[in-house]
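Structure first, commentary second.
As you look at this complex, bear in mind that one protein chain is not there, while each of the others sits in place.
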Amino acid sequence: MAQSCLWIALLPFLAFLVQVSIGKKLPRHGDFVSVLAIGTSFALATPIFINLLSTGNLYETLQFVWINLPGVPSAALRGAQDFKVTIGVLLNPLTAIMLFMVTLCSTLIHLFSTGYMHGEERYHLFFAYISLFSAAMLGLIISDNLLTFFICWELMGLCSYLLIGFYYKKPSAINASIKAFMTTRVGDTCFFMGICALYYVFGTTNFMDMYGAVKAGVAADVTILGLPAYTFIGLCIMLGTIGKSAQFPLHIWLPDAMEGPTPVSALIHAATMVAAGVFLLIRTYPLLYASHGVLTVIAYVGAITAFLAALIGIVQNDIKKVLAYSTISQLGYMVMGVGVGAFGAAFLHLLTHACFKACLFLCSGSVIHSVHTQDMREMGGLRTKMPWTFLCTLISTLAISGLPFFSGFVSKDRVLAGALAFGMEHPAHMIIPILGFAAAGVTAFYMFRLLYMTFFGAARDEHKHHHAHEQPLIMVLPLVVLATLSLSLWYAGPTGLDFVDNKILPVTWFDHSVEAAQTSMSIVAHHGSEEIHHKAHGLALIFSLILAAGGILLSTAIYLKKMINPDKLKRMFGPMHHILWHKYFFDELYVGFLIQKVLLSWNRMLAAFDNRVVDGIFVDGWAKVTMVVKSVVGKFDEVVVDRMAVDGAGDLVAVSGWAVRRFQTGRVQQYLIFSLIALGMVYWVLR
Amino acid sequence: MTNGMKLVLFGAEVLTVLCALIATFHPNVLYGAIALLITFLGVAVMYVFAGADFLAGAQVIVYVGGVTILILFAIMLTQWLYQMKLRDVGTKLLAPILIGAGLFYVLAKALLDINPKFLSDNAEPAQKFLMTPKTALLGEALLGSYLLPFEAITILLLGALVGAVWIARPR
Amino acid sequence: MNAFMTFVDKATGVQGFLIVGAILFSLGIIGILSRKNAIGILLGVELILNAAGLNFVTFSRYRTAAIDGQVANLFVILIAAAEAAVALAIILRFYRLKQTIDADEANLLRN
Amino acid sequence: MLSLMTFIPLVGMLVILCLPKDKPQWVRYTAVVATLIPLLLGVKLFLDYDRSNPGIQFVERMSWIPMFNIEYYMGVDGLSIPMVLLTVLLSFLCIFASWTIDNGVKGYFAMFLFLETGMMGVFCALDFFLFFLFWEVMLLPMYFLIGIWGGKNKVYAAIKFFLYTLFGSVLMLLVMLAMYYYGEPHTFDLIKLAELHPFSGKTVSLFGTQFAMDKIFWIGLFIGFAIKVPVWPFHTWLPWAHVEAPTAVSVILAGVLLKMGTYGILRMNFPILPEATLWAANAMALLGVINILYGAFCAMAQTDLKKLVAYSSVSHMGYVMLGMASFTTAGVNGAVLQMFNHGTSTAMMFLLVGVIYDRAHHRWIVKPDGTRGFGGIASQVPVFTGIFAIALFASLGLPGLSGFISEAMVFMGALSVPRLQTMTVIASLGIVLGAAYLLWMFMRVFLGPLNEEYKDLTDMNWREKLTLAPLCVLVIVLGVYPQPVLDLMSSTVAKLLTIFA
Partner (left out) sequence: MAQNVLDSLKWFAPETSLVAVLVLIFLADAALPKARSTVLSFMLGCLGLVAAIAATVKLAPLDPTLYFSGVVAHDGLSSFFRILVFASGILGLYAAYGSKEIEEKYRNEYAILILCVVFGMSLMAISTNLIMLYIGIETVSIVSFALAGLNRESLRSNEAALKYMIYGALSSGLMIYGFSLLYGVTGSLQYSQIHTALVAMNMAEPPLILQMAMLLIFGGLAFKISAFPMHFWTPDVYEGAPTPVVTFFSVGPKAAGMAALIRIFYTVFASKTGETFTVMPGTALVHGLAIVSALTMLVGNFSAIAQVSVKRMLAYSSIAHVGYLLMGMVATNEKGLVAILFYLVVYYAMNVGAFIVTGLVMESRGSDDIESFRGVGWTNPYLGVVMAVFLFSLTGIPVFGGFVGKFLLFGSLIDVPGFLWLALWGVLNSVVSLYYYARIVKAMWLDKPVSASSQPLPAIAMTTYHWVGLALLAIPTVLLGLFFSPVVRLAKASVAALLS
């Protein structure tokens, strides 16, 4: 099975190669190659998933030596010993589940794209890129070590860059692409430092070896930059996640990334790539757990992100931007989940979110494709025109809002419950669950706002409304499949409420798998008492339902029933709206100040320094050497000093010319006088 | 040496130095050249007292009879034929005099300071050497130990002659 | 009178000879350095050579009591003559080309 | 074999000098042959090289000037063989990149072949005297290549290059002499010197003060090599030389010549003066970090494509310095690998800049008057854009391409050394900056709306594509599987490290 994992990742890569080299010449510009490849990957991933379902556990590895360098065996320094990097496949339940989810989503989105991107320029390249992306994502999932994990991670970043900038003639798109790449690169670099530190501490980057080492407490006393090594690594990994999963404060790139084609947004910026950050946290959970402080920081980052992003979602009018902020917010949930120790819940939320968010994006894509605008203020009343799309949107909206019968209910409640339990255990950190719950309410509010503005009410733009139509089957089918997957049916029974074994919301197959995975990852046991957890679950369920309902009701009141005028609200919360509208001024801070003011002027200064000072001293410094000599020989000449700063080469000539003229006067008797004086001076010096 | 002899010698020395001063500083080169002639004669007298009889003659013949006449001839030639002024005007004397004085100071210090194995006048070899006529000795030396320099200087004179003639000869 | 004779005694001894030589040498140097007239410079050169010759003769008499110094002086005299000949030829040629024998006027070649 | 590889270009040069003036095509084909043979021999060298033997192989040794114990001593080990291969490869490709040179064809190719001889010699020579000879031999053709076939400020650039390098090499000359005369026995044999370490613990008197001999030697050698690398603050010749040089020469300059500096440090400073090396390791690492950041910052401010690439070289060579200073398996291997990888990726960059320069006759990202230089040309020249993107991503260290592996190894090595950890973390900023300036450049040149001036731009022709293809392949293959190159060097590096461990 591990070998089929390899093929799962390899097939899309081959498709990429085909597409990029000869794609343009193939019929239909070769889109079928990519679709077939990812489809086959899905077909390969399914048996693995089924195997997991049937056995409840799965553990296989496959290793190759990638780099093997002899070192000095007896070296005291760890780094000077042998350097060996093995790469390979780690197939455990987490892998299997992710593989299944990603291939499924990818396949559907590939299918959707064939319709959505139809007729675009560089159509083949689009498929090449998303194939490469799929390959990288799948490669990341099956990686058994952090190095290949990182490689795939970066390749995804590349694809993200390429795809955001797909419309490369559009300045906003290319700006967004650079922003995305650079912002994530900041996180990636930290992540990479973490990997280096990990290698330094454990001598390996392999996950399983790392788990073992952490369990054994290897090098627990090593410090890096004054921090305990585990903490350093943990923080680095966290920063990697913050970059990739668009967490506060590096979240700014994701909304802009919506400049890319919508399927890309669905696949990369909602379902898979951004979730890779969370997957990273899950993969390295034992290490994070061993460095206590880091998890709490992670929880805070997640909670803050979840809340802040949700708030921005309220004021956005661009349908994709709303979804982008909601993605950030939901990712915040997952990160928070990992942070508070609700490891399984976060992972489950990752899965459910992938389905309903992909569905939402595809729906929005469908809408955009139909009305040719992204501004919700120009939509409205599309319910009738696009019934399937509407239905799917509705289902996913309900799912994301966390209502019963839908998948979001199951996972989000678990995350919130975990957070609440954490808060109850450590009352000092109670703000984390509070932010989480608040975000849940806000989420419900803005998602329904989206729903109402798009599909309900009267058409605001008659022309666009008139042209709107339902999409072809190839585009609708993925919507339907994803919407179906957003039902709680697949996870915890039809309602999502199931009280078995005194547990709320059990997802039997999933829990078993996660438990098995936890065992293999040597995660000892979750902390806190059983009782608190149980209590928290109950409370969380109630709170979240109340808040979600509140959000929906408020939204209905404002946007459907028009009982409250949104503009009035806007005025009422003027400063607040201002802040939200400017997204807390992060862009201004980063781009406007840090990059344009600080960095660029610093660069210009350095470049100027390079030209003037360094050159001035070291090349044109010949002039200075001559100056010294000259001041010994004769008297100082201000003109020459002035000129020295201008051009050293010319000055060298000028200076020496001056000196020579001073002595080589052409009068032989003067020469003799100079000679005799010099002779006398030499004698004087030596005397 | 009697006191009279000493006074003659001393007079010759004083004359030499005075004429050398004139030769150096007199603005008129013609007077300078004539003073130089007297200087040469003074030096020749000193040679005699130092026991260099042949050299004194050579000095008179070569310097006085040759070099100085040559110089005077050159001066006359250039003056009378081309009506040029002989006076040096606007000579810058400060640096040369300082250098010369410094040099003289150091040399005098060095020369007066030496404590070599000088022969006193009364020493036997000194007296013997002083009294021997030098012509024969010089002849022996020139054909003996100094044969090669003696021969080699002919080449020098030949080269100098060819060169001088080539340069001075009108077109 | 006695003091004068002591001085004369000294002056007519080895030190007197040497000092006269040193004076001639220094004056020769001054002459070469200060004379504008090229022939004047030549006078300085002759003074220097005479100073050296005087030294040779003096040392030959007082230091070695051997003929070497005198031979050396003989060569110096000969060379001085040769040098004077070439020098005068050059000066005359200079005079012909430039209508002056002012050494300062020879400043065509300079930096 | 090494001698053949070294001197066949020289023979080619002589042949070219004898060819008639009006047959430029003959000249070019002669140059192709004269570089192809060393390339083929290089392949054979690669195949025959015994990877498990850390010592010198393919030794050619004979007495040359016995009076001074100077030998003609050539050989390769793990440090030099990647450089040798890089040299023969890039030289061969550069002949094609120089195809469009049309004034003074004879002279150009003659000089170029002469340059190859010098480069090969530097990497193969194991006698210090011989090494120095080749080191200087390179200087002359380089001077002419920049000075005659260069750009607008070629003369200034050429003289600056010449002066700088000469300054470095005379210091090296002094150290060489000192090593010979102070060492016991008197020898120029680098291998023997490395075995004996004859300079530790001795002192030398300079300006009335006693200095530790090995440290003085170390500094002298280091400055000589640092100028070539170029280590900040000796780097200012580099942007000039690169910008003014013709394309192929820039390629050689960045691809091979810069590596001579670090190669020299590894060949001499490390094994011969190990104690001084340890003493200076932190300073070296610090200079490396300064290089990384300084180069990156300066690159960001450039508006000339070539200058940007030039400064990026400064930055990238900083990684080599950092890796070397770590004395770890990963670090030093990574440094050597980075030398090779930077050779390929930067060569690509310069070749590509040359391609666009051939067409547009300028290289401005932003013209000096502030108007837009290139812009949006991606749609006009898709193949060029694609290959440029590969080079660029390789250069910014994108995983999967060669630059990443070496950078990663350098960082892994450097972070394994507690004393370097702070610096390493600061240096990691270079990764971010590298991406920043390259992508920003890419955006301004290739993306966005098309600048109408360039709507007639033609894409790369076959010659250019074929020139770049091998490098492209190398960049990708070594990004995926670097072990073939690492195998060449690893045993030698391990042996080198035993001195320090």
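Think of it as A, B, C and D in the order they're written, each chain with its own count starting at 1.
In this text, a contact is a pair of C-beta atoms (placed from the backbone, for glycine too) under 8 Å apart; a residue touches a chain by one contact, two chains touch by 3 or more.
Small disclaimer: the values here were computed from a predicted structure and weren't measured.
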Where the missing chain makes contact, among the chains that are shown: A, B, C, D
Touching residue (missing chain; options C:Val8, C:Ile23 or C:Ala82): C:Ala82
Omitted-chain contact residue, chosen from D:Val15, D:Val32 or D:Leu174: D:Leu174
Of A:Ala2, A:Ile48, A:Ile552 or A:Ala659, the residue in touch with the unshown chain: A:Ala659
Interface with the unshown chain - residue positions in chain B: 106-107, 109-111, 113-117, 144-149, 152-153, 155-156, 158-160, 162-164, 166-167, 171
Touching residues (missing chain, whole complex) on chain A: 622, 626, 629, 652-654, 656-660, 663-664, 666, 668-669, 671-672, 674-679, 682-683, 685-687
Absent-chain interface as seen on chain D, which is shown: 64-68, 104, 107, 132-133, 135-137, 139-140, 143-144, 147-148, 154-155, 158-159, 162-163, 166-167, 170-171, 173-174, 177-178, 180-182, 204-207
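Please note the rule applied: only the chains that are shown with their structure count from here on.
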Rounded Å distance, chain B centre to chain C centre (Cα mean): 6
Intercentroid distance (Cα basis), chain D paired with chain A, Å: 36
Junction residues of chain C, two or more chains touched: 29, 33-35
Where chain D touches two or more other chains at once, by residue number: none
Residue ranges of chain B in contact with chain A within the complex: 95-96, 99, 102-103
Parts of chain A lying in touch with chain B, wherever the complex brings them together: 673, 676-677, 680
Sites on chain C touched by chain B in the complex: 5, 8-9, 11-20, 22-31, 33-37, 39-40, 42-44, 46-47, 50, 53-54, 57-58, 60-63, 65-68, 70-71, 73-75, 77-86, 88-93, 95-96, 99-101
